[in-house]
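Only a single protein chain was left out; the remaining protein chains are all shown in position.
Right, chain A next:
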Amino acid sequence: MTVQQQPNSFRTGPDERGHFGIYGGRFVAETLMPLILDLEKAYNQAKADPAFQKEMDSYLSHYVGRPSPLYFAERLTKKFGGAKIYFKREDLNHTGAHKVNNVTGQIMLAQRMGKKRIIAETGAGMHGVATATLCAKFGLPCIVYMGAVDVERQQPNVLRMKMLGAEVRAVTSGSSTLKDAMNEALRDWVTNVSDTFYCIGTVAGPHPYPAMVRDFQCIIGNETRAQMQQLEGRLPDSLIACIGGGSNAMGLFHPFLDDRSVEIYGVEAAGHGIPSGQHAASVTGGRPGVLHGNRTYLLMDDDGQITEAHSISAGLDYPGIGPEHSWLNDMGRVKFLSATDDEAVAAFQLCSQLEGIIPALEPAHALARVFDLAPKLPKDHLMVVNMSGRGDKDLASVQAWLETHKK
């Protein structure tokens, strides 16, 4: 797509109908429309209510453990000899990833709306674990839809959800991964509209989800701003984060979108490589279409049928991306890169060995690109990578990869 004329502010979207340029919108069955309109109203009221924000801040500091540190990765910086590399430590949150920021907000909203039952979809299981956790805390029944393939490759998270009292429903339709879990969650919602709240895990889906999830995740970028000011006395020069649906990335990016001096990079999963067709890079290898309630970049064939995504990381294995990212791509504000499975595993190992931090496979994709950007940059360049989650859940996947790649 050609870069269009840039607006005065990148932070004013979406419009009242939920559009970011041509992206976003509300493409759902009529049964769900009244609920989505109710949700929008309830969210707008909550957003304007200082008591809601105060309560949320309290949970975020005392339950989630915020603010998360901004950590200077000294050994990696030294190894590459260029930009100063900082990690925003979302892996240190309760439940081990950024997902909990958004879930805390949505479950509080569900409470406010008087909903009695929570459903969610999950890929790697991090959003499912976060949802199961908050449901346990608030005493709400929780059902998590998860692709059967992901249930298999993310066993530790399946066990965690069960321990927390959630019911995990393995989805065997379609490709048995995240997109199919989302279809099943939508079917559940259509069937149980009166008492059920659908807690979506990323900045996608029908309006107001992309904007609401973004707002809840903006705490990542807001903290980064303040922390970098404190540590270095100025804004960072570049930001980089992995993108599946893109909620961790949007949370880091959004507060900086109007700071034109800050370069912003999103890293998609290139799987076996873009030319192989086996990847999950919706922007790099897809085109605009309509799925799961919004218009956005999608992987599909010539007939408009959605194709299966592939990534070693279950959290990035989705054939779409949040609509605001699609718009930021077309506007040229965020630059989209990609990293293959092999590159992600190499970055996973290097980060573990040099920093004593085992990253999730998702942010390992971002790290892979950090490792080739950083050496080319001056020593005073400040680069922040979103360490969106920890890698305990991925040990089996990485082990299996290493065994098949033994020489």
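A few points about this structure:
Definition applied: a residue touches a chain if its C-beta (ideal position, glycine included) is under 8 Å from a C-beta of that chain, and two chains touch if they have at least 3 such contacts; residues count from 1.
To be clear about the criterion, contacts and distances are computed from a predicted model.
Not every chain of the complex appears here, and the one that does not is recorded in UniProt as "Tryptophan synthase alpha chain", selected from "Tryptophan synthase alpha chain", "FAD/NAD(P)-binding protein", "DsbE family thiol:disulfide interchange protein" or "CRISPR-associated endonuclease Cas1".
The chain not shown here is touched by just one of A:T12, A:Q155, A:S173 or A:Q353, and that residue is A:S173. Summary of contacts with the chain left out: across A:N8, A:Q305 or A:Q399, the touching residue is A:Q305. By the touch criterion stated above, the residues of chain A touching the omitted chain are 17, 25-35, 173-174, 179-180, 183, 186-187, 190-194, 289-293, 298, 300, 302-307.
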